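Missing here is one protein chain; the remaining ones are kept as they sit in the complex.
So that you can tell them apart, the chains are marked A, B and C in the order they are listed, and the count of residues begins at 1 in each.
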Amino acid sequence: MIIVMKERALEAQIAAVQEKIEAYGLKAHVFRGESKTVIGLIGDVSKADPAAFRMLPGVEDAMPVGKPYKRASREFRGERTVIAIPPVRGGDRGLEIGGNGVVVMAGPCAVESREMLLSLGAYLKESGARMLRGGAFKPRTSPYSFQGLGVEGLKYLAEQRSIVGLPIVTEVMDSRDVEMFSEFVDLIQVGARNMQNFALLKALGQCGKPVMIKRGLSNTLEELLMSAEYVLNAGNEQVILCERGIRTFEKFTRNTLDLSAVPVLKRESHLPVVVDPSHGVGHWDLVAPMALAAVAAGADGLIVEVHPEPAKAVSDGGQSLTPRHFKEMMEGLEKVARAVGRSLA
Amino acid sequence: MIIVMKERALEAQIAAVQEKIEAYGLKAHVFRGESKTVIGLIGDVSKADPAAFRMLPGVEDAMPVGKPYKRASREFRGERTVIAIPPVRGGDRGLEIGGNGVVVMAGPCAVESREMLLSLGAYLKESGARMLRGGAFKPRTSPYSFQGLGVEGLKYLAEQRSIVGLPIVTEVMDSRDVEMFSEFVDLIQVGARNMQNFALLKALGQCGKPVMIKRGLSNTLEELLMSAEYVLNAGNEQVILCERGIRTFEKFTRNTLDLSAVPVLKRESHLPVVVDPSHGVGHWDLVAPMALAAVAAGADGLIVEVHPEPAKAVSDGGQSLTPRHFKEMMEGLEKVARAVGRSLA
Amino acid sequence: MIIVMKERALEAQIAAVQEKIEAYGLKAHVFRGESKTVIGLIGDVSKADPAAFRMLPGVEDAMPVGKPYKRASREFRGERTVIAIPPVRGGDRGLEIGGNGVVVMAGPCAVESREMLLSLGAYLKESGARMLRGGAFKPRTSPYSFQGLGVEGLKYLAEQRSIVGLPIVTEVMDSRDVEMFSEFVDLIQVGARNMQNFALLKALGQCGKPVMIKRGLSNTLEELLMSAEYVLNAGNEQVILCERGIRTFEKFTRNTLDLSAVPVLKRESHLPVVVDPSHGVGHWDLVAPMALAAVAAGADGLIVEVHPEPAKAVSDGGQSLTPRHFKEMMEGLEKVARAVGRSLA
Partner (left out) sequence: MIIVMKERALEAQIAAVQEKIEAYGLKAHVFRGESKTVIGLIGDVSKADPAAFRMLPGVEDAMPVGKPYKRASREFRGERTVIAIPPVRGGDRGLEIGGNGVVVMAGPCAVESREMLLSLGAYLKESGARMLRGGAFKPRTSPYSFQGLGVEGLKYLAEQRSIVGLPIVTEVMDSRDVEMFSEFVDLIQVGARNMQNFALLKALGQCGKPVMIKRGLSNTLEELLMSAEYVLNAGNEQVILCERGIRTFEKFTRNTLDLSAVPVLKRESHLPVVVDPSHGVGHWDLVAPMALAAVAAGADGLIVEVHPEPAKAVSDGGQSLTPRHFKEMMEGLEKVARAVGRSLA
């Protein structure tokens, strides 16, 4: 942090700033200029709050220098993190997220029935999807909306994995459920509404399974990285970041998919970045162009909603692709992936 | 919901819409016009999603009519909800939130020490505060920031209540902690970041204690009312709504305090409305004018950060009033409360 | 500006930064620390762009210190600016905006007819309004909406002033019209959509009439002050700032009225601050509470839409008060103004 003193700051005021810095266990470095004095902080400044310094008499401004995330930062690791999803019974091979291959996760918004999962899963696998998504516990704005099949839904997902062979990604909503999810799920998703549910993040930091954190509706990318930091700091290094659209005033789309998140996060962090175009735009006909754009921008993966009969879906039908549209999109994705020097995983 | 069919919609398309409506257990009401057909839904439409109808062939648009919240709606109750906080040992009288008296809750951002709480609490009580606020579990963007004293903090708060006599309001962050909070706390707060932590809301719906829900950083007021609906629907009728600022692009303030939330929520709902000007603006010198404005706009209460030495606060010092500034603000508040036909509780 | 060099910045890199600073005609001040070097800029830094420095090799960060506005800043003038609106024929006395009295401007969204202006104006004057608002040139999102009566509307406004005696405030939309407005209008308004129409601002800087600038839909308060700076810098010192709501995701209100703009602008600037609750909320029943709140927050004036028959208004009827509601609001305003040590002008 850099603290700029006012032009006529008194020596006692400068001393008070130094004292406060040292109270944090940090070292103050005083730069004396002709008309102004500037004070720099040395050491681990993560606990020093610029706002606290701006309140001191004689201080003109206090500005953070450097980044608040460490373990999530690109500098922390010499190389990019690649998350390995182990091979599943019925699955031919393991899977890597964050490598050269772009991983496509697909499936219904909510798990609705065992049969649907099995037949849809088989079609998706054949079309190139490498993981099955599907909500068992559903975060719904209204208590009167379908809340998901719960544990039963998790079991259907797991059964699909045994039979069809696609590893599963699904959302956890309650810190009390983390242990159960660790048993059933290959990649545990933190939904946008829980991005800053710090109790949940801490619990996931100890679960031993890969975690994918979705950006909150109005969270900055720095905050997303800080939420990743919670999981990393608690001991779990398998974290994936997911852009899924932010809330703006625009009405044609459900959210505004911020694709610049992809190159920003790849520059700032070593963690893999996945994009969810379905929630990002909210209308099935916009999903494919945004999926292509996400891959062109450098995404390591996509998570896409597909439903055999979108008009009959219990939730989010309007943003779900039909299986046929999904297949068409996959063909386009492969071409764009190649154009940017990658391939589909 | 009203569904508008396209001009040349086929009879079979109209029939398909009717069928889908009936599949929800609702009744379709078809209005046939010269050039267009309009279909209305009758019955409990809370489970019917307009997006699902917009996908059907021949449908031009589908629009919700009416409000998705019931128990939180003003029509649901003949009168305004008044939350009673029972008298505490050492406290002279009980307290009502939502009545004519404007309730001021004040205290430090975080509980820092037993001594500070006791002396500050006594000063605040004398200055007119009726409840003590203070975080024991702190939601912090960074895992490296002070996370609160935890259970120890709750105990200090309770001790203050016994000795000084101010009932306490503090934030719960984890569904696993709800039971413990129910023992210690008079008013359990759901923070902005947990407004849509539905697992937590459901748990609070069964806790038997009053709950104050803060609006999320980018949540609409309708969503705030739906979060209240979760608690109400689970059986807990003691819910307070709190406006604490939304996230915008403005930089002079930490958030943008949306005071129009006060008259909107009072019009839409029977629940009491509290305003948090401290988080809303993030700078102590803006707190008093916004507190006065909140009361002028009709707020039933305020929750304000006060710290004996803001520059030494472990968190959010920059937005904390000194005890002296708090006292001055209280004098102003009383005048404005009277000007709008109310008083300080 | 403060430029922080990277830890292992080379001497040549430091020299390049110094050189660039001097190329702007500024003086570089180098603070050498143990591990880092910090460089401060002295002189008029308004033309030096931090982004340009962040691009230089060896630079870690560059941060502006101080404010980009000068003439609009509170420090620039020893005292608050009070705008005098001269007495008009038929008007009993002159008017001051920015003094102790809170000035209420009221009238229809659009000028519709001569008769309506005269009868409404008389009622408003009797109820305590001190200026008449009314759009002659209307900024409408659609080219198919009513675009205003144009010059004819200006003439009706001026006729009202002669007969009823209320000075007029109305919006200019085109730099080609500034001269004409200077003849007819007492206070020329720049609408939100033109806040950064710099050609218009420059023209107004030379018009000799008071100018009220409305904050743009997504502009920061700093940008509002910079737009004022355009007018001030071009030689016109009579500038009023107006908060009228910003665009957010909230749907109950047309915009989100940011009342914290009032204390922020009063702290940062010497210019008077007016609030427009009608556009800020967009629904007549929310106007009065927000008007009271604006005065409690310290506003110097209000601009409010009133229409004799809102349901028949050609534009914005839904946010217009009836004359009776306006009168009721004025009674409330007087009480709140007194509660905060002011009065109605």
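Rule of thumb we're sticking to: a residue touches a chain if its C-beta (ideal position, glycine included) is under 8 Å from a C-beta of that chain, and two chains touch if they have at least 3 such contacts.
None of these values were measured; they are calculated from a predicted model.
J.: If I consider the whole complex, including the chain that's not displayed, which of A:56, A:83, A:188 or A:246 touches that chain?
T.: In the complete complex, the chain left out is touched by residue A:246.
J.: In the whole complex, not just what's shown, which of C:77, C:193 or C:267 touches the removed chain?
T.: C:193
J.: Going by the contact rule already stated, which one of C:49, C:159 or C:328 would touch the omitted chain in the full complex?
T.: Looking across C:49, C:159 or C:328, the contact with the absent chain belongs to C:49.
J.: Touching the missing chain, which residues of chain C?
T.: 20, 46-47, 49, 51-52, 54-56, 68, 139-146, 173-177, 193-194, 196-199, 216-219, 223, 226, 229-230, 233-234, 246-247, 310-313, 315-319
J.: Need a quick check: the contact residues on chain A for the chain that isn't drawn.
T.: The missing chain touches chain A at positions 218, 220-222, 246, 248-253, 256-260, 262-264, 267-268, 280-281, 285-286, 289-290, 292-298, 332, 335-336, 338-340.
J.: List the chain B residues touching the unshown chain?
T.: 2, 4, 29, 31-36, 38, 40, 42, 60-61, 63, 65-66, 247-249
Here, only the chains that are shown with their structure count from here on.
J.: Which one chain sits nearest the middle, judging by mean Cα positions?
T.: Given all protein C-alpha atoms shown, the central chain works out to be B.
J.: Looking at where chain B touches chain C, is over half of the residue numbers used by both copies, so same, or under half, so different?
T.: Since more than half of the residue numbers are used by both chains, the interface counts as same.
J.: Through what angle, to the nearest 5 degrees, does chain A rotate to match chain B on its C-alpha atoms?
T.: When the C-alpha atoms are superposed, chain A turns by 180 degrees onto chain B.
J.: Express in whole angstrom the distance between the two chain centres, defined as the mean CA positions of chain A and chain C.
T.: Chain centroid spacing, chain A to chain C, equals 40 Å.
J.: Approximately how many whole Å separate the CA-defined centres of chain A and chain B?
T.: Distance between chain centres: 27 Å.
J.: Please report how many Å separate the Cα centroid of chain B from that of chain C, as a whole number.
T.: Computed from C-alpha means, the inter-chain centre distance equals 31 Å.
J.: Give the residues of chain A touching no fewer than two other chains, as numbers and ranges.
T.: As it turns out, chain A has residues touching two or more other chains at 247.
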